[in-house]
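Structure record follows, encoded as structure tokens.
Note that one protein chain is taken out, while the other chains of the complex remain in position.
Right, chain A next:
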Amino acid sequence: MQQGGGSETEVTWGDQQNINKFGRLNNRFHELEDEIKIAKETNDNLEDASNELILTDEEVIRFQIGEVFAHVPKEEVEGRIEQMKEVTGQNLEKLEAEKDSVLAQMTGLKKILYGKFKDSINLEED
């Protein structure tokens, strides 16, 4: 966070709290981006698995449970995959919603902080 030289704008505890909050939100934003990326990958993998299931004519599928591949009947696997897709889908929605909220809060704080400190403060990603 850069500051311009020599200006005498006072920084109150309230300002400091806003700066702290912005920092926390920014961290959370990056964490969310990573988590969303992983969730999307999981979703894609489950989608691929679903498609493979449709194509295969085997009755018993080797399905990963824990560290091993258990022999599970096709129907049960279909059920499990559907359920996993449901869970991942909901998780993804929740993460996206949180990300939007975090971004909105950051925008709000930027307005306040730039408003007071103008170019004495830099809140952009380098």
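FYI, contacts are C-beta pairs under 8 Å (C-beta built on N, C-alpha and C of every residue); 3 or more make two chains touch, one makes a residue touch a chain; residues count from 1.
Methods note: contacts and distances are computed from a predicted model.
Trainee: Write down which listed name, "CASP-like protein", "Prefoldin subunit 3", "Exocyst subunit Exo70 family protein" or "Chromo domain-containing protein", is the UniProt protein name of the chain that is not shown.
Mentor: Its UniProt record gives the name "Prefoldin subunit 3".
Trainee: Which positions on chain A touch the chain that was left off?
Mentor: Counting only chain A, the missing chain is touched by 1, 3-8, 10-11, 13, 16-17, 19-21, 23-25, 27-28, 31, 35, 62, 65-71, 98, 102, 105, 120.
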